[in-house]
Each structure stands twice: as C-alpha cells, then as structure tokens.
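To keep things clear, I will list the structure first and then write my remarks on it.
Missing here: one protein chain of the complex. Every other protein chain is in place.
The first chain written gets the first letter, and so on, giving A and B; residue counts start at 1 in each chain.
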Amino acid sequence: MGNRTIVPFGPQHPVLPEPIHLDLVLEDETVVEAVPRIGYVHRGLEKLVEKRDFQQYTYVAERICGICSFMHGMGYCMSIESIMGAEIPDRAKFLRTIWAEFSRLHSHLMWLGLLADAFGFESLFMQSWKLREEVLDVFEETTGGRVIFSVCDIGGVRKDIKKETLEKILGVLDRMEKELTEIAGVFLNDSTVKLRTRGVGKLSKEAAFELGALGPMARASGIEMDMRTQGYAAYSQLDFKPIIDLEGDSYARTKVRLGEMFQAMDLIRQCIGKMPEGDIKVKITGSPKGEYFTRLEQPRGEVLYYVKANGTKFLDRVRVRTPTFANVPALLETLKNCSLADVPILILTIDPCISCTER
Amino acid sequence: MDGIKKSPWILHYDGTSCNGCDIEVLACLTPLYDVERFGIINTGNPKHADVFLITGSVNEQNIPVVKQLYEQMPEPKVVVAVGICATSGGIFAECYNVAGGVDKVIPVDVYVPGCAARPEAIIDGVVKGLEILGEKKKNVGKRK
C-alpha cells in the first residue's frame, strides 16, 4: 500500500466555474475515495413559496439555474397547469419546445467548451463558446434576454416568434451545423483528445442503474431513458429517438452530447416546419389546488418538480430534484481508482450544475 | 508605473449565483467579447490576481472562502460585484441562507447591475475597476 494523503479539491478551483468541495483520498497518485461537501450555493429558494404567490414564483423558478433557466420555468409552469387542468395552445407548446431545444444546444456547447478547457485545449474552448453565442443571439432576438428570458408563463408563453424570424433561425441552424460538424470532428477523432477521454471514468450499465445515474450520463452507459419520449410540450408530435452509447466512458458521454446537439437542431427544424397558427396563451383564473409530479428532460437529465397547492395564492410546497443531485453518486463511483490528474475531466463529464443541485 | 492597468489579472469566484452571471463572466473571455484585448487574463490563483470578480451573494459557508481569497490577493486590488445577487441578494435576499451582498464581507469598488449581468456591463465594470486600481496603485507607496 502506498502513502495515503487527502487532497482538498475546491471550492475555488481553476476548472470549476462553480463551488463544490471534494476531499480526495489518495494512495500515491490514485484516488481511492472522494467525499463531497456541498452547500456553498445553497439558498433555500424552495422556501420562498411562502413569500411569493404562485404567479410570482415563476421568476424564482427561472433562477434556480442560469443554464437551464427556461426549462426550470417551463417545468414549474407545467406543474401548475397540470394541477389546474389548463390545456395550453398548440403554438405555445411548439414555441416552448423551440426554446427548450435551443437551451439544450447552448448548455451542451458550454459543456463542450469547459471540457476542452479541462484537458487544456484552449482554442477548442474558444471555438465552442464562439458557436454558443449564435444560440444566445437567437435568444436575445426572440425573448430579449441572453440568460434569463422570463418568457414562459403559466398558461403559455409571453412572446410569439414571427414567421420571418423563424426562417432566419433556419439559416442560423444551417450555419451552426456546419461549424459544429467541424468541432465535433476534433472531439471525436483527434488523437490527443481521445487520449484524455477514451476509457476514462468508465461506468457500466449495471453500475449506472445501481447509482441512479440520469441523462447523458446514463444514456452513455446504454440506459435508454429520456423523458422527452413521454411527449410533454410538443415532443409527442415530433420524430426522434434517445441517443445512446454502450461504452460508458468520458468519450461516450461526449459522443452522446454531440449527438444530442445535432438532434436538438433537427427538433427545432421540425418544430418550425410544423408550427401551428393560433394563440400563445390561455387565461388562467383562480388558484391551484392539488398536487402534481412533473418530470422533464433537461440537458443534464431528468428533473422532477413537485408542487402542492392548497387553493390559495400561496403554494404549500415546491420541490425540485435536479439531475446533478442524482448524478453525484455516479460521479463518486467513477472517481474511484482514477488518477488525480483525471479528476477535473471526470467532474466535468457529469456536466455538474451546482446551483441546481443545492437550490 | 501604470502597468497594472494595462494587464490586470482577474480572479472569479461564484458565491451563491444561479450560474447566469458566471457564464456571462466566462463569455466575456471568449471570442465575441474577448476581454483579453484589454490585457485581461482570468487566473485561478488569488496571489496572481488584481481584480476580484464575485457573482452571487454570500452565505455562512462561503464567507470564510471569500474573505480568505480577498486577503490572499496582493495590494492594490479592486473588487467588482457582478449582478444583483452580489450587490444585495437580489431575488433571493429573503432566503434563509442568503446573508446579503458581497459588501457585507469585503469592500466592493464597483457594482455591476443586471440579472443576469450582460457581458457589456461586466466589461464596463471591470474597466471602471481598472481606473480605481490605477488610483490605488498611486497611493500604495504613500501608505505606511
């Protein structure tokens, strides 16, 4: 047995945009155990339901996380709509899907860049983030915001996208697809990149299931699980299949996410092609009463919203279980027996979102 | 000696931010906004840094981290609070685990508004911070 040392990792660390702390127990250069300590970003925003009414809480829900902001707002709105039995207009469903898929695209591009940064390929980081700005420009043009849009509302959406803008978006997608194909080639074929991702942090299908992994983490290990197949928003009217891989290593996770980016582009094109005419919002009257579990697929995996309402303007409870929270046990497992130098890459391959996790 | 204004190094720490401002801080470094044209480099080491960018508010657990990072930075230094959470706690001000803006713990020189703060605003805030940094630099020698 080698020398045992404990290396503290974080909360402030060059590769971490967000604070998380891990105590890495090392035997020489090999990690034998990782003990997480969280709570740096915990705000306790679920408790705010007592101070904000159910309409106002949409704004809080959007700020659970600045990356999946739109999807958090959408999940919360869907929960309230389900409790109140409100059916939103078809056009609103399609618009929501477009923004949701663009969110996935920007989130995955951001992740690609951070991964490149973690293995020291800085120009690739810059390339990915440059491409990501195209998505943010679409957000800005259609909603007015780059990060937080406040465009999703209970009963539908607040803003419509004009026909000319939709056509312009198609042009943006064509341009992006060409550039993304080039970047994807580097991630998938470059030998130095493959050295850092191939076989690193392997997670078998059984282990992924036993540890409750979600999203691209589970799909890269061969578990075909994607909440979008359940057809919320406009997904029931779109044609797609969950992207899976069988290898379960960091390379597979990169491959799955790259596949999902092209898929997101395809889904947006389908939405624009099938976009129905009509209203974008129904009027909501009264207050919700009842409880509901909503699940949808975020870039990082399945998210669960639980809303309990008592018939007044103030809800009893809003509970959010975000994908990173569920992916932490799988991360701890992949960290075992890896070398210290691979830790940043492994942390990144679950695509951690700490502010989601701690709320 | 005005060199420090021409190549300031930045340290970024995320308090309890929702990530919105953080990714905008990072976006500032990337080709579209590219703060490197002002000679700015993002560093992970507080001892290398001149400008401390903080996003998000402070809480019980990260107060010692923020203080410790600030103290490790060499003089002169400026602190830029990015976004409304770092300024006052913003929408989360009433949460039980939010102590308030960053100025509760360390002196803040520039406040950048926004939720999330836009890259243009962040760059503007940093440039403003650099002027203050230049002023502080002049006074460093004079202080005992």
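Quick notes
Note that contacts are C-beta pairs under 8 Å (C-beta built on N, C-alpha and C of every residue); 3 or more make two chains touch, one makes a residue touch a chain.
Following the convention adopted for this analysis, contacts and distances are computed from a predicted model.
Note on the omitted subunit: UniProt lists it as "Ech hydrogenase subunit D", one of the names in "Cytochrome c", "Ech hydrogenase subunit D", "Nucleotidyltransferase" or "ABC transporter permease". Check A:130, A:281, A:295 or A:313 against the missing chain and you find that the one touching it is A:295.
Across A:8, A:185, A:199 or A:212, the single residue that touches the chain missing here is A:212.
From the set A:31, A:124, A:326 or A:346, the residue in touch with the chain omitted from the display is A:326, counting the whole complex. Residues of chain B that touch the chain left out of the display are 59-61, 96-97.
Across the interface with the omitted chain, chain A contributes residues 35, 38-39, 42, 44, 46-47, 209-212, 227, 229-231, 293, 295, 302, 304, 306, 308, 310, 316-317, 319, 321, 325-326, 328-329, 358.
Everything that follows uses one rule, which is that only the chains that are shown with their structure count from here on.
Taking the mean of the C-alpha atoms as each chain's centre, chain A and chain B sit 27 Å apart.
Interface residues of chain B, counted against chain A in their complex, comprise 12-24, 26-27, 30-32, 43-46, 56-57, 59, 61-62, 65, 69, 91-92, 94-98, 115-116, 118. By the touch criterion stated above, chain A contacts chain B in their complex at residues 11-15, 17-19, 39-45, 47-48, 51, 59-60, 63-67, 69, 110, 113, 125-126, 129-130, 132-133, 136, 146-148, 353, 355.
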